[in-house]
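Here is the structure we will look at.
Every protein chain of the complex appears in place save one, which is left out.
Lettered A and B in written order, each chain numbered from 1.
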Amino acid sequence: MTSDELIARQRKGYSLEQDFYCSEEIFQQDIKRVISQKWLLVDHVSRIPEKGDYFLFEIANESIIIIRQNENTINGFFNVCRHRGSLICLQPEGNKKLLSCPYHAWTYGLDGALRQPPLMPADFDKSKFGLQKCHIKVCYGLIFVCLSNDSPPEFDKEYEEFAEVLDFHGLKDAKIAVKRDYPTAANWKLVVENFIECYHCAAAHPEYTHVHPKDQLLAMGAGPGSGPPDALKKYQATWDAWKEKAETLGHPTPEVIRDEASIDMAQLARLPINDRNFEAETKDGKRACNILMGQFNECDHGETAIQFNPIGYILASNDVAMMVRFTPRDATNTDVQFTWLVDGNAKETIDYDPDNVAWLWDVTTKQDKIIIENNFSGILSSRYRPGPYSTQEARVSTFIKWYLKELDNKPAL
Amino acid sequence: MTSDELIARQRKGYSLEQDFYCSEEIFQQDIKRVISQKWLLVDHVSRIPEKGDYFLFEIANESIIIIRQNENTINGFFNVCRHRGSLICLQPEGNKKLLSCPYHAWTYGLDGALRQPPLMPADFDKSKFGLQKCHIKVCYGLIFVCLSNDSPPEFDKEYEEFAEVLDFHGLKDAKIAVKRDYPTAANWKLVVENFIECYHCAAAHPEYTHVHPKDQLLAMGAGPGSGPPDALKKYQATWDAWKEKAETLGHPTPEVIRDEASIDMAQLARLPINDRNFEAETKDGKRACNILMGQFNECDHGETAIQFNPIGYILASNDVAMMVRFTPRDATNTDVQFTWLVDGNAKETIDYDPDNVAWLWDVTTKQDKIIIENNFSGILSSRYRPGPYSTQEARVSTFIKWYLKELDNKPAL
Partner (left out) sequence: MTSDELIARQRKGYSLEQDFYCSEEIFQQDIKRVISQKWLLVDHVSRIPEKGDYFLFEIANESIIIIRQNENTINGFFNVCRHRGSLICLQPEGNKKLLSCPYHAWTYGLDGALRQPPLMPADFDKSKFGLQKCHIKVCYGLIFVCLSNDSPPEFDKEYEEFAEVLDFHGLKDAKIAVKRDYPTAANWKLVVENFIECYHCAAAHPEYTHVHPKDQLLAMGAGPGSGPPDALKKYQATWDAWKEKAETLGHPTPEVIRDEASIDMAQLARLPINDRNFEAETKDGKRACNILMGQFNECDHGETAIQFNPIGYILASNDVAMMVRFTPRDATNTDVQFTWLVDGNAKETIDYDPDNVAWLWDVTTKQDKIIIENNFSGILSSRYRPGPYSTQEARVSTFIKWYLKELDNKPAL
C-alpha cells in the first residue's frame, strides 16, 4: 500500500494503521516530509561555552556538528567532508580549533569555509566546497536546528507567545545539571503518543501520580488539551486560583494550545504542581536546587509545560528546567534524551544533587521505555487493529491528525 | 521471480529452488497460505492446570495467549490490546485473574470480553473490542491452535483414525517431565526435511542408530513411507510379528499414511523399538519412567509415531510420549521445541530422571541443529542447485509436493 492509500484508509479517532509504525519507507517519508521541516530542539548553549566547543546531533542517517564559532555564533554543519565524504568529527563532543578531516586533512574554519587543500586541479574553486550548513537558531539559551534543504519554517513568529515565559525562566543563564539517554526500540510516533497522554499514568506511573493530584492528571496530566473537557471544567477553579496567586507574584501565566492545523502543535501553559504546596517535582516536594532560576524570586509552586513540536519539549518548575528530545534513528528505534538545567551559579552537591534533580522523570521514563516497546511489539502482529482513543487521549488524536496532514505535504526533494 | 514462476520451475523429485528457503516474501506466503491454514500442536494441557494459567505461543510475528478460563475451557487470544495494540501478557507463562493491559489497563475477562474502560466516547461499544480469538482445539490432553482468519480446517474427521491410539497412550492424564528448546538458524522447511528422512541417520546419529536396528532405519527410520519399498518389504515380516504380539496384549496397531494430496500429510504407525527387547529409547533399553502411560499395563516394546502435519509430531514409547514442535520465526529461523510427557502420577527422581527421559532426542536434535544450519548455509551459494532425492527420502519428496500444492492455495486474506 502506498502512503497515500494508507492516509486515505486511516479511521478518524483511531490509532494509526500498522505500516505507519513499522515501514522503513514510511519512515523515510516521515524524515523528509515531517521531521526535516521542523525546528528541532537539540541542546542548551552551556554544553558548548568556549570557541571551538562542539557536539554531534545524530538523527536518522544524519550527523550534525553543532559548534561554537565565537561568543555570539553557533554553527550547524553536516558532518560530511566535501572531498570524499568522511565523517569529520568522530567523537560525540569536544573542542576543535579547525574542522580538519581525519582522512586527507581537508580543513574547514569554524565558519565552515574550506581552506585551500593541496594538490587540487587548477580549476578547483574552494569557495564551492565549504561544509554544508544546517539551519540553526539559538535563543533563550536553547539550540534548535532544521534539516531542510530549503528555507526553514518561520521561528520568531511561531514562538513569539513563548518569549516571555522562556525569558522569565532564565534559560539563557542556565547550565546542564544532568543528561540521560533512554534509547527506545520503537517508532518515534509511539514515543510521542506516550508522552502526550496521561491515560496510562494511573496504571504505569506510581511516582508521577504521587507528585500530581488525580483531578489535575485527569484534566491536563499531559498538558492542557490532554484531558476530557468536563474534567478540565472541574479543575478550572483550582487552576485559576493558582494563576491568580502567581500573577500576584508577577509571574506570567500565558496559555497556548495549537491544534492539528498548526505547523508544530505548539503548546504552553503554567499550572500548580499539586495542592500540597510542592515546590518541585521531587519525592518530598522540596526544591531540587537551592537557587531558583531566572526571575523567580519567590517560589510559586508551579510548573511550566512547553511543547515546541511533538519531538521537543520543556517542562520546568521554578528551580529546574527539563529539556525533552525524541530523536528518530530508524523505523524501529528512537533516541530519548532528557537534559535537566539549573541556574548557572548553582553548584553540584552544595546546591543540588543530580539524582534528586532527575528522580521523577528518570523513573517515569524508564517505565515508559518498557511500555512503549511492548506497545510496538504488539503492533507487529497481523491482528493489530487501530483502536479508538479515550477522551483522555485528545492530544494523541490531535497528533495523529497533525501527522497525517504533515505526511501529506510533499516538499520538493 | 514470483512464487508462481518458482512453483512452475520446480523440478520433480528434487530439493526446492533457493528462493523457497531464503526469501522473506515467500516466507510471508508460507505463513499465510500454509502454516496459518493448519491445526498446530502447541503444548500439553498440564502446562496450565489452574484457572488463569497461561503461556504464550510465538510464531512468525504473532504472540498467542493460551489461557485456561475454567476446568473445561482453554482459550487462545492474539496477544494484542484492542486499544492501541500493546502486548497484554509480557511473560512467557504465568497466571492471570484477568487479562489487564500494562499500558492503559484495559481489562479483559478470561473469555476475552472487554470490561468497560474508563473515559471512552459515548458511542464506544465494548462488545466490539474483545480480544481477538485464535481457533483452539483441546483433545487427549493436547492443545492445537489455528491462526486462520477464516474457518479452520476440520479437525475431528481428519484425525478420527488417531483417536484410539491417542486415548490408549493416556495423554490426557500425562504431565510434562522435560521441555527443551533448540532454536535453529534455518528456514522451517529444512527442519521438516531433516526430520522426515533417515538417510542421514547413519552418518550423523550414532546414538539413534545404537537404539534402532539398521533394517528398520532403512525401511522406516523416519516413519512408515520414509524408506525404499524393497527395504520395507524385507522388514515387513519383523514388523508384522511385533504387531501380532502387541495385538495379543490388546494394544492397537493402526496405520495411516497420507500423501501430498492430503491436508496435513498426517501419519500414524506403531512399530517395535528394536529386536533387542528395548522398552524405551534409552541407552540400555530400560524404561525411562517406572510408570507406564495410559492403558499400557504390560510393555509391548513398541513405539508410536504420529505426524499431525509437517510441523507437529508425537513419538511415544509405553513410558514416555514426546511432543515435537517446529515453529517458523522468520525466513531463516525456526524454533524447535521438544516436550517429554510421562504419566501424571510419576514423580521426578523417584520414577524418572529428566535427563534420561530426554537423552536420545536431546543428543539427536543437537546434532540435527548443526546439520540443518550447515545445509542452510550451503544453500545460500549462487551455485546451490536443487538435487535429487534418494529412495530413502521418499517422505521428503512427498513433503515438497505437498508444500508446493499448499503454497499454490490462495486463501482470501
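The rule is short, and it goes like this: contacts are C-beta pairs under 8 Å (C-beta built on N, C-alpha and C of every residue); 3 or more make two chains touch, one makes a residue touch a chain.
Because the structure is a prediction, the values reported are computed rather than measured.
Kindly state which of the options A:80, A:231 or A:394 is in contact with the chain not pictured.
Of these options, the touching residue for the absent chain is A:80.
Which residue, A:8, A:98, A:120 or A:185, contacts the hidden chain when the whole complex is considered?
Residue touching the chain left out of view: A:120.
Given that one chain is not shown, which residue among B:2, B:91, B:236 or B:377 touches it?
The single option touching the absent chain is B:377.
Pick out the residues on subunit B that sit against the missing chain.
Interface with the chain not displayed, on the subunit B side: 13, 15, 193, 199-200, 202-204, 228, 371, 374-375, 377-385, 387-388, 390-392.
What residue numbers in subunit A mark contact with the hidden partner chain?
Interface with the chain not displayed, on the subunit A side: 61-63, 78-88, 90, 102-105, 117-121, 124, 129, 132.
By definition in this document, only the chains that are shown with their structure count from here on.
From the C-alpha centre of subunit A to that of subunit B, how far is it in Å?
Here the centre of subunit B sits 49 Å away from the centre of subunit A.
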